[in-house]
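First the structure, which I've put down as structure tokens, then a few questions once you've had a look.
Missing here is one protein chain; the remaining ones are kept as they sit in the complex.
Letters A and B mark the chains as written, and numbering starts fresh at 1 in each.
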Amino acid sequence: MQKLIASITSRLVISVPYLWMLIFFFIPFIIVFKISLSQVTMAIPPYTPTIDIAAGWQGLINSVSQFNWDNYTFLASDPLYYKAYLSSVIIAGISTFLTLLVGYPIAYGMARAPATVRSTLLMLVILPFWTSFLIRVYAWIGILKPEGLLNQFLIWANVIHTPLNILNTNTAVLIGIVYSYLPFLVLPIYSTLEKMDYSLVEAAEDLGCPPITAFWKITFPLSLPGVVAGCFLVFIPAVGEFVIPDLLGGSETLMIGKTLWNEFSANRDWPLSSAVAVVLLALLVVPIVLFQRSEAKAQESEK
Amino acid sequence: MKSLGSFRRKFAPWNDPEAKPYISIENVTKKFGNFTAVDDLSLTIYNREFFALLGASGCGKSTLLRMLAGFEEPTSGRILLDGQDMRGIPPYKRPVNMMFQSYALFPHMTVEGNIAFGLKQDGMPANEIAARVAEMLKLVKLEQFAKRKPHQLSGGQRQRVALARCVAKRPKVLLLDEPLGALDKKLREETQFELMDLQMKLGLTFVVVTHDQEEAMTMADRIAVMDKGKVMQVATPAEVYEAPNSKFVADFIGNVNMFEGPVSTVVDGKVDIDIAADKITIRTDATRDCSSGQEVGFAIRPEKIRVSRKEPANSAINSAHGELYDIAYFGDMTVFHVRLESGRIIKAASLNAVRTVEDPLGYDDMVWVNFDTDAGILLTA
Partner (left out) sequence: MNTTWSRFNIVSLVIGFAFLYLPIVLLVVFSFNESRLVTVWAGFSTKWYVSLFNNKSFIDAAWVTIRVGLISATCATVLGTLGALALTRYTRFRGRMLFSAMIYAPLVMPEVITGLSLLLLFVAIGFDRGIWTVTLAHITFTMCFVAVVVQSRLVSFDRSLEEAAMDLGATPVTTFFKVTLPVILPAVVSGWMLAFTLSLDDLVISSFTSGPGATTLPMRIYSQVRLGVTPEINAACTILIAIVAVGVVIASIANKRREVQKARDEQAAARH
């Protein structure tokens, strides 16, 4: 009896979240894939064929036979898409690197701070993370505009005489990504650095290593798990980013998240936007799996 | 106190063929995947006994304890408690309670709350719970700490709360996993005696797991020495120390000088062993059957070896000559390391019974070591 109850509880604990994620996360991907093989029509829902359960097995075979790879052929033939994917990856890559450049010294400074200050600093990094993403992107519009605060400041300081055009360029997108995703990178690096035993660095210095060499030979390699996790946390969502290129980017900014959104809402081409999503997912599947592995490994090592 | 002591001296149900074992562990094996933690192990523990499972980490002692508590099920074999087969009975239905090595005090409950937890699970009426908790607090002398949370207590106090919590339910058997492991040395010694008193007062059966042989020797009625999932010897502390049944037990418990060699003669209840490498002939009581030519072991404790500058009367047997290589002074006793010509080191301990000695032994002195024929133990396993 007891065993029965125990086995029922354990099944519930596993199956309730499992089923939820299957229905609301996994199955939707299959639907996306299915629709990416359909054609756009002027109807509700705006694609064909729709699977008609009432028509039974024959109906299913009928609709499956109408599936084709046309959307993918179209994606491959139009350079717009290929360029959008490429530039998304490039922009995400550059901004990940820039975020690391800005974020590592912050994480390092926090980890080296006196213990009393550390928790306050941690709170200060987390605070923007709890603040709306949209608001933080929006804040930059007022700063980067031609008549915005940055230009006003630079002209006042006599650095420039004509306003710089930053808003609606890729530079603005880069700034926006670095700014928005900075806490995602700082936190994992900080937590690995904070756990690190500083006597390792002291031992290295004691053995004749100058501080900078000690940093590159000891501190940095030991912080790599945090660096890797942080870079994934920035890179993967940045590739599919939509809000930042839409608000800060310009006509030159090609990013796949924006393309997908346009295909979906402006052109109402659901099958094509599904195909865009499937290809994007295929592109990101390797980094996502690597990220998931590194997280699972980190959890294991905590035990 | 005196009456407890005399009871204790006479307490030896394991020598009574009529006595019924309280806990019977019958051919229990526990495997985790390919690893055998407990290997076909059988033991009997008697009512009111203070029983210690002693062994190095990984010997299977904790797994055995967890099987008694019900956290693990034996892969094969069975465990009987007071005649009842425990298979399939979950931990929360077993009349045994465990004191955890980490104490496992619930951090969000007060001392009182912790002690009352088990009683509440039994559906005991509130007034009885209050009375029992008060009684337990008194027993462990923590009355004024009832409202504290565990993190507001010192290590020793936490240990006492953990103890009070698991005896509150009046279990048939109390299981203790390294009960003193987290305490510092001085507190550990005091607490050992408190535990023994408590066990006598409450008349409970204690099964304690420990890796500390001194702890086991001090507290337990009997000790099971374990290695690689098997019991090597079950005996009283004195027997385990003075009459180990194997080289493993002799070596594991206390300090020992171990010799190995062939038996040369067996005459008149004495065995002569020829230790050719060290040019020593050992003559010892034939406490075990052996025959001429058989390879045997001989174990002798350091305190049973004498050291002197003078050559002993019969230096042909149980004697060796060597150089005093190292002297370790412990205050109450001194351990001498004597290096024989063969390079072998013999450890000999002597009690510092007087404060000053004229012309004490010093480094590099040439000395004789010797011992009596009943000082060591012949080992055939």
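One rule holds in what follows: a residue touches a chain if its C-beta (ideal position, glycine included) is under 8 Å from a C-beta of that chain, and two chains touch if they have at least 3 such contacts.
Since we're looking at a predicted model, the values are computed, not measured.
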Option from B:M98, B:A220, B:V234 or B:L378 whose C-beta touches the chain left out: B:M98
Touching residue (missing chain; options A:G93, A:G148 or A:G250): A:G148
Absent chain, residues of subunit A that touch it: 2, 5-6, 9-10, 12-14, 16-18, 20-29, 31-32, 35, 45, 102-103, 105-106, 108-115, 119, 121, 123-128, 130-136, 138-143, 145, 147-149, 152, 179, 182-183, 186, 193-194, 196, 198-199, 232-233, 236-237, 239-243, 247, 257, 260-261, 264, 270, 273-274, 277, 280-281, 284, 287-289, 291-292, 295-296, 299, 302-303
Those residues of subunit B which, in the complete complex, touch the missing chain: 69-71, 90-94, 96-98, 100-102, 104-108, 117-118, 121-122, 149, 151-154, 156-157, 165-166, 169
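As a convention for this text, only the chains that are shown with their structure count from here on.
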Centroid spacing, where centroids are CA-atom means, of subunit A and subunit B in whole angstrom: 59
